[in-house]
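Next up is a structure, given as structure tokens.
Missing here is one protein chain; the remaining ones are kept as they sit in the complex.
For reference, chains read A and B in written order, and residue numbers begin at 1 within each chain.
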């Protein structure tokens, strides 16, 4: 009984707001698609009753905003009803995107942590590298992505790696920013304490700086993995829209298949949410063990 | 070969200078000089490698060529800058960040909203914006309004998540202390929660500066009038004028860095008490 109660305590509000959102979505679908339905009716020389109008807005082939059930149907059709190996299966496309995302995320986290450690420990690096790390993120990645892929192709790298590199480019930044902040989070009292113990730089790092950076680290990782997914999707656009969720988005956009865009989008979001949740679980477990969670 | 050798020697020399400068006393001058020297090193490295390996300018133009193009097309660059940065990115950034800030305060106040909205907020934050862009262009038309809309959505959730995390950042002791003072909700918010949240809020604000610029540029790839940085980039790649593409990227980098720098300066003024600022 108490378990059920705690479930509702957690899920109740989410479900409530979800229901409101779906209602808003349906309302918006009617509002946005009505213009086209009326336009069509006017050209056909007929008048639409309200119920005809509503049912038309729910069942257009290329609506401005597809109704939730249309998207759900499309997702069901492309995940459950298709074989996983089929090129029309969203799971197959999702897997391709996921593999590039994870590879890029690992690269990005490693690069980010290394840079942060360097920045915290070396004055020269802090002063010279940090401003350029920030500048690097102001370069619009979509502009660079095709060039990255062409240039990497010229040196013989193709397939998963170029996409992962674009993911890395987007995901290392939040890690650097968060980690630098985290590694500097210990205040003077704590640092002085380490000094009175005559702790080496190394010990201070492992026993004080690193542990106290953990909350920042995990907060950054959550942003980084979402950024990494965006990077993988962006990277899929210029590889010729061959496969992956990005390719589905692009092909959907190209053919005006809004239902396909939304279903790919929802899949990407589910994927991202699952990844972020996974990091959240690791975060809770780690912080609990370290005694840092209140 | 000579180019590559020169580049390597130059790199080593510059790094040595930087280490010396950084080890010396901190003045306003060294603070600017060190990153500048590092930047110059990167540019020389780039120029030298492009020349040394004789890479075609269609793949990667050398910085000297980009600088030349930059200098000769200032009016176009300015027009694009106004369209994309001032109209698209800035307006979206302000709307998105303030909306997220107010939502975060509302969410923090109501336990029901916090439990209901945050998981959904995290879910939507993960929506790859690149997919929203064509949809928003469909809804808001081709001009800068749709770009601002993309930026709003792009910055809203990172800002929201950061602010909510910040509002939870207060110590239990501090919270208890406020309770013993019988502080009202607003007093508690203004005197304890918001100041304690500032480092997180600025973290969000800073991350959002770069997101805003990227969002505005990327959205232009899905349809735009015939000006704007994203438009210029995508068109000029097709025309193989890579020097123009990089000139636009330079503008983006300059604008983005200035934007970020402004936020960092404000942060310094507001959160002077935080350990990360005192160093």
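The criterion applied here is as follows: a residue touches a chain if its C-beta (ideal position, glycine included) is under 8 Å from a C-beta of that chain, and two chains touch if they have at least 3 such contacts.
Note that contacts and distances are computed from a predicted model.
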{"item": "Missing subunit (named according to UniProt) among the choices \"ABC transporter substrate-binding protein\", \"Thiamine pyrimidine synthase\", \"N-methylhydantoinase B\" or \"HEAT repeat protein\"", "value": "\"Thiamine pyrimidine synthase\""}
{"item": "Residue among B:46, B:94 or B:142 that touches the chain left out of view", "value": "B:142"}
{"item": "Option touching the unshown chain, where A:9, A:69 or A:88 are the choices", "value": "A:88"}
{"item": "Listed residues A:100, A:116, A:183 or A:250, member touching the removed chain", "value": "A:250"}
{"item": "Candidates B:81, B:231, B:246 or B:259 - the one touching the absent chain", "value": "B:231"}
{"item": "Absent-chain interface as seen on chain B, which is shown", "value": "56-59, 134, 137-138, 141-142, 220-226, 231, 234-235, 237-241"}
{"item": "Residue ranges of chain A at the interface with the undisplayed chain", "value": "36, 40, 43, 61-62, 64, 86-89, 93, 142, 145-147, 150-151, 153-154, 237-243, 247-248, 250-257, 260"}
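To be clear about the criterion, only the chains that are shown with their structure count from here on.
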{"item": "Averaged-CA centre spacing for the pair chain B and chain A, given as whole angstrom", "value": "17"}
{"item": "Of all residues in chain B, those that touch chain A in their complex", "value": "15, 18-19, 21-23, 30-31, 34-35, 37-39, 42, 59-60, 112-113, 115-117, 119-120, 122-132, 134-135, 138-139, 158, 161, 165, 172, 199, 203, 206-207, 210, 213-214, 217-218, 221-222, 229-230, 233-234, 237, 242, 245, 248-249, 252-253, 255-257, 259-260, 275-276, 278-279"}
{"item": "Residue ranges of chain A in contact with chain B within the complex", "value": "9-10, 12-14, 16-18, 21, 32, 64-65, 122-124, 126-132, 134-135, 137-144, 146-147, 150-151, 154, 173-174, 177-178, 181, 184-188, 219, 222-223, 226, 229-230, 233-234, 237, 245-246, 249, 253, 258, 261-262, 264-265, 268-269, 271-273, 275-276, 294"}
